[in-house]
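Heads up, one of the protein chains got dropped from this complex, but the rest are sitting where they should.
Letters A, B, C, D and E mark the chains in the order given here, with residues in each chain numbered from 1 onward.
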Amino acid sequence: MTTTSNAISRYPVPKLEDLAEDIRKRMLEVQEKAGFIPNVFLALAYRPDEFRAFFDYHDALMLKEGGLTKAEREMIVVATSGANDCLYCVVAHGAVLRVYAKNPRVADQVAVNYREAEITPRQKAMLDFALKVALRSSEIAEADFDALKAHGFSEEDAWDIGAIAAFFALSNRMANMIAMRPNDEFYLMGRVPRK
Amino acid sequence: MTTTSNAISRYPVPKLEDLAEDIRKRMLEVQEKAGFIPNVFLALAYRPDEFRAFFDYHDALMLKEGGLTKAEREMIVVATSGANDCLYCVVAHGAVLRVYAKNPRVADQVAVNYREAEITPRQKAMLDFALKVALRSSEIAEADFDALKAHGFSEEDAWDIGAIAAFFALSNRMANMIAMRPNDEFYLMGRVPRK
Amino acid sequence: MTTTSNAISRYPVPKLEDLAEDIRKRMLEVQEKAGFIPNVFLALAYRPDEFRAFFDYHDALMLKEGGLTKAEREMIVVATSGANDCLYCVVAHGAVLRVYAKNPRVADQVAVNYREAEITPRQKAMLDFALKVALRSSEIAEADFDALKAHGFSEEDAWDIGAIAAFFALSNRMANMIAMRPNDEFYLMGRVPRK
Amino acid sequence: MTTTSNAISRYPVPKLEDLAEDIRKRMLEVQEKAGFIPNVFLALAYRPDEFRAFFDYHDALMLKEGGLTKAEREMIVVATSGANDCLYCVVAHGAVLRVYAKNPRVADQVAVNYREAEITPRQKAMLDFALKVALRSSEIAEADFDALKAHGFSEEDAWDIGAIAAFFALSNRMANMIAMRPNDEFYLMGRVPRK
Amino acid sequence: MTTTSNAISRYPVPKLEDLAEDIRKRMLEVQEKAGFIPNVFLALAYRPDEFRAFFDYHDALMLKEGGLTKAEREMIVVATSGANDCLYCVVAHGAVLRVYAKNPRVADQVAVNYREAEITPRQKAMLDFALKVALRSSEIAEADFDALKAHGFSEEDAWDIGAIAAFFALSNRMANMIAMRPNDEFYLMGRVPRK
Partner (left out) sequence: MTTTSNAISRYPVPKLEDLAEDIRKRMLEVQEKAGFIPNVFLALAYRPDEFRAFFDYHDALMLKEGGLTKAEREMIVVATSGANDCLYCVVAHGAVLRVYAKNPRVADQVAVNYREAEITPRQKAMLDFALKVALRSSEIAEADFDALKAHGFSEEDAWDIGAIAAFFALSNRMANMIAMRPNDEFYLMGRVPRK
């Protein structure tokens, strides 16, 4: 098991040229868009079938149409990943949140304590629900759905919020288990104006 | 939101005839094998894209070749679902565990307290790792992998154990959020000899 | 200390013929009724005086007249024993609950997550109180008694609920400490129609 | 339900003259010895059958012969009652501990943090075991018994330690549920030299 | 590191004659008033600059004018120190609380479970706020300030309550880290009428 301090994962990382065509294609697309390949792609490619299911699931939740903005979806990721102490997800999705929210401070705020973040009361209600799904899901009750509705969220939105929290419960545990390292690029992304 | 006491889910359940062909096919296959359609198929079909990713992920972990027996994989599901108080997963996967292990007691034991279950010390070490991934994944360290190796588990096995625990972290939260009801059939399955 | 995997207890189990007359009589009575001697009788007989007090206490709470049905008392046992991860009590009292409630599913539901069980809102309020006594008794306040009264429970009922939760706080810890093994008979009891 | 600030219990307290003969006799005996009737006798007399079982159990554990001194048994009570935030038991048994140990400081120390108390390493090992039974009994394993043996405790002693912790798990919950008030006499008892 | 069982601290304790003049003066003043030098002065004098800041902070909070009585400030100390299992602070400030409140029972009550203490509902609301600052400060919200106001506390009082809880979060951790021993004199102080 690898112990180099700057390894991407506890497990070996496959070379791009050894990857199945569909997986390599997915990586090149994200590289095209982001300018680099996020380490989660490289680390999870160690298991191609899990890789495919993971990103299909991710895209079904994060890229779909719906009542939540892209920034709001990333808030859910960052808040629940903060609660789960997941370094990769806080840093990588924090970057994406800054970009979508066009706010260089909001990711650090949401990761540490969303109650004090520069977000709306509606977004705080969204994160209340998300964190309950993340941390005490067996106690979810009708009252929790009612609290969302009081802020104008639909039942579809409620599913989205809970499902994103649930998916990153998986993602956080995988990243923590294999000690996935965030790319250096994420730390600064969205903190300074694009030129 | 539905509140009938015997509803399968807090969300509507689509009719079989309204489902996409690939989803209906998947259901009919499991019905053929099990004699009924487990409610997780019906409840998650409400979101077809998430359904597909969910079962692809499930199959990638639970049906693959590897060092863990099918019964051992189900032990991981039952133990972590017990820790997450997930009724659907404890009951449904408890049934599958009884069938695979050919032991009518082991599922109840593993769900309540695996330390007292009729399983091997090696299997208890497997569940130690799985529960740490489920409950305190940010504390996973090399020593946890070493404890698995001391019982003869390979690095591939370690990934499998952790990945199953991580996948059911997702599954438990979805089931709890939508109040997924286990099929009545599961409660008795594997408790009495097949005729 | 015994380590045979199918031992009833970490401590020696006395032989029936070596027991004091009153203790043996108690065992034979339960055997007459249940068809077998539950292991809690055999394991606790190691300490005759504690045995007598334990079963006197048990009977004072579980056999008395009062506002709670026998099934409701067993629900309290199963729910709090589930919260305390007590294998013996979940399995043995789960069996008794199934028999009294004439419901083969309710014990598994109450053990894992009573909020999703096929029980009444009144019974859920009863279990809210019982679990607070089991897990955070120093926070019990007038408001908790009021919540019971709102569901029609009397002050006598409140004592019964709390006292059963308190007694099984003892019972769960004894069973866990000595690794008490449930009799095989309990696992199936109440799951299939009596012939 | 009574709310007078100096009530002994949330429930009515029976008058001495209304009590069954055996219960009154038990109270008069303790009054003879202590100079007053501890409130636990008065409060629990509300339920005569539970009263009898409670004190039979108490006496079977606290008055029996065995490897633990009386002071050590009271240390177990005070340490676990402190962990359960039980006012009655900390104050009443703290008094008894001071008397038996002939040490006016030890009860406050054990109630707050036994690791810093003026007790022996052997007694700290005893309290490690007792607190594990009180707080995490499902994790008790052979290693916990071995730790006791390393300090010279026998298997009989181990049972005693665990059983006292288990009995006061019950006692603490009853006292907390009914808001049992310690007698004023206990607060000073054992703090000043007897004349 | 010292291990004598009756040491005042894990660290060396400076001699009075080796202390800086201002520190010695502070000690002699408290000795004049209390009849002895509380060990916190001796133990913290090991680090003179920290000593000065510690007692300046203490005095700024505990000796200032304001809406809280001296007894109420000590209640905050005792309740939060009980929650942090800090032996020195529970015993030493418990003594001061008894003296200020002229009540020999209140300190033990507040240390174990303030909900059952002989204090006013207003004082219980004060301790609700203090314990939230002590244990879950990131969840403090406007509603917590509102609860104080409903009992007549001003915003200045709220700061005082929270700041005392915060200061003793520091104090408890220092005392626990260096195993600070309470002076024997504290145990009895305020328990018997002054002659």
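Going forward, a contact is a pair of C-beta atoms (placed from the backbone, for glycine too) under 8 Å apart; a residue touches a chain by one contact, two chains touch by 3 or more.
What you see is a predicted model; the values in this text were computed from it and never measured.
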{"item": "Given E:N39, E:N84 or E:Q109, the one touching the chain that is not displayed", "value": "E:N84"}
{"item": "Identified contact with the non-displayed chain, of E:A7, E:V77, E:M174 or E:M189", "value": "E:M174"}
{"item": "Of E:V96, E:A165 or E:M189, the residue in touch with the unshown chain", "value": "E:A165"}
{"item": "Touching residues on chain A - with respect to the absent chain", "value": "5-6, 82, 85-87, 90-91, 94, 104-105, 108-109, 111-113, 116, 118, 176, 179, 181, 184, 187-188, 191-192"}
{"item": "Positions on chain B where the hidden chain makes contact", "value": "138-139, 141"}
{"item": "Residues belonging to chain E that touch the chain removed from view", "value": "1, 3, 10-11, 46-47, 49-50, 52-54, 56-57, 60-61, 64, 84-86, 133-134, 137-138, 140, 142, 145, 155, 159, 162-163, 165-167, 169-174, 176-179"}
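Here, only the chains that are shown with their structure count from here on.
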{"item": "Listed chain pair D-E, C-E or A-C that repeats interface B-C [over half of contact pairs the same by residue number]", "value": "D-E"}
{"item": "Chain centre separation (chain B, chain D; CA means) in Å", "value": "44"}
{"item": "Shared-contact residues (touching 2 or more other chains) in chain E", "value": "113"}
